[in-house]
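Take a look at the structure below.
The complex appears here without one of its protein chains, the remainder shown in place.
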Amino acid sequence: MRKVSYIDDFEHWKSEFDFSIRIDVRFSEVDMFGHMNNVATFDYFEEARIKYMAHIGLFKDLSGDELPVVGDLQCDYHKQVYFGETLYIYVKAQSVGNSSLDLHYLGINEQGDVCITGRGVIINMNKKTGKSAPLSTEHREAILTAVK
Amino acid sequence: MRKVSYIDDFEHWKSEFDFSIRIDVRFSEVDMFGHMNNVATFDYFEEARIKYMAHIGLFKDLSGDELPVVGDLQCDYHKQVYFGETLYIYVKAQSVGNSSLDLHYLGINEQGDVCITGRGVIINMNKKTGKSAPLSTEHREAILTAVK
Amino acid sequence: MRKVSYIDDFEHWKSEFDFSIRIDVRFSEVDMFGHMNNVATFDYFEEARIKYMAHIGLFKDLSGDELPVVGDLQCDYHKQVYFGETLYIYVKAQSVGNSSLDLHYLGINEQGDVCITGRGVIINMNKKTGKSAPLSTEHREAILTAVK
Partner (left out) sequence: MRKVSYIDDFEHWKSEFDFSIRIDVRFSEVDMFGHMNNVATFDYFEEARIKYMAHIGLFKDLSGDELPVVGDLQCDYHKQVYFGETLYIYVKAQSVGNSSLDLHYLGINEQGDVCITGRGVIINMNKKTGKSAPLSTEHREAILTAVK
């Protein structure tokens, strides 16, 4: 696997994941060369992120004053994926800041090959001000429990 | 604007762009909070990239042995974008390697605000081997002419 | 052109359109056989519909009690469309009911070939009850002015 800036020791990094979702690559997500479109992976990350945050108890109530927004996103493509393949998208909380957390992603196929890796910051935004706001104690604790 | 790892001097970086496409944010690209979905930006980068590569004379013939594939992608979200807004997505060749080139992206709204920035490597892939292949002299020269 | 149930006299039907939007078929909207994906056309209809309704003065304020929702949609594919082609999506109000209106669609390429036709009902829904509600006098008049 190609070296990427956000992974120091791949085996250690990989061992910290314990939550994943299953994705069947759709026909509409494949391009004219038969490859999974690079844009689709960010849809997969989003699904994995939403289910992971629910799983660890984050942002359960979006009707309040705060909303998780995406600060940045990146994805590295290690192996081509084709129509009809199944991917398992793993996600974990890598670290936590005052008003944000860093999520990391790993996508492997049914043979266990690493197809994609990624990461991105989620910012806790105040809906009224449109600016970042400190994470609540409850959220911070939920994240710290999840971070290995 | 928040500091991002791939931009040293923002004003200088910005001054090197001279190609852009216009994007009207679609209703289907807006999420339940009224914000442009973060996945849509990678669709915009793709459109900008395809038109830019055609503009500088790269990969004009995809029926041959070689194909440009995406090696990695990243995007930083600096300002929320809403349904009905227009974005101008700028793209430039930042650097060239033996078998790849690095493209950078800038998305600004009609008021000139920086909404998104990004980058990603394009790899020249041989269709038969599925592996990277050195850029042809023609492609390398086209890229070097474009890089500021 | 193949006969479709919602068009009696094609030339007459076509002559009633006078509003259109331009769509450049995106790379991500093309499938592994090089054809425009059939799902993309409904995205095009949506863009055309939103801009047409704004054009004739419908549903300008979505913060009120009422919301336009899609009751049904249909599309007939008459000619294959490929990546890089430009489509002009025409839309018109065909008829109006008590709480709904019927919109018709025509998509032609730059050579003037009919590529797609379609139609669908838009229902005026009350946000609180989740049920259809009579169109206001203002909306009804705007539609009747638009219907040929």
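Just so it is clear, A, B and C label the chains in written order, and each chain counts residues from 1 on its own.
One rule holds for everything that comes next: contacts are C-beta pairs under 8 Å (C-beta built on N, C-alpha and C of every residue); 3 or more make two chains touch, one makes a residue touch a chain.
Given the structure is predicted, the values throughout are model-derived calculations rather than measurements.
Student: In the full assembly, spell out which visible chains the left-out chain is touching.
Tutor: A, B, C
Student: Determine which one of B:Val39, B:Cys75 or B:Leu135 touches the chain that has been left out.
Tutor: B:Val39
Student: For the chain not shown, which residue from C:Ile7, C:Ile56 or C:Val70 touches it across the whole complex?
Tutor: Going through C:Ile7, C:Ile56 or C:Val70 one by one, C:Val70 is the residue touching the chain not shown.
Student: I'm checking contacts with the chain that's been left out. Which of B:Ser5, B:Ser28 or B:Asn98 qualifies?
Tutor: The missing chain is touched by B:Ser28.
Student: With the missing chain put back, which residues of subunit C would touch it? List them for me.
Tutor: Residue positions of subunit C that touch the missing chain: 2, 4-5, 33, 35, 38-39, 42-43, 46, 67, 69-77, 80, 130.
Student: Contact with the hidden chain only, please: which subunit A residues?
Tutor: With respect to the unshown chain, the touching residues of subunit A are 24, 26-28, 43, 46-47, 50.
Student: What residues on subunit B make contact with the chain left out of this view?
Tutor: 27-28, 30-34, 37, 39, 83
By our rule, only the chains that are shown with their structure count from here on.
Student: Averaged over CA atoms, how far is the centre of subunit A from the centre of subunit B? Could you give it in whole Å?
Tutor: 22
Student: Using mean CA coordinates as chain centres, what's the gap between subunit B and subunit C in Å?
Tutor: The answer is 31 Å.
Student: What are the residue numbers in subunit B that touch two or more other chains?
Tutor: 43, 46
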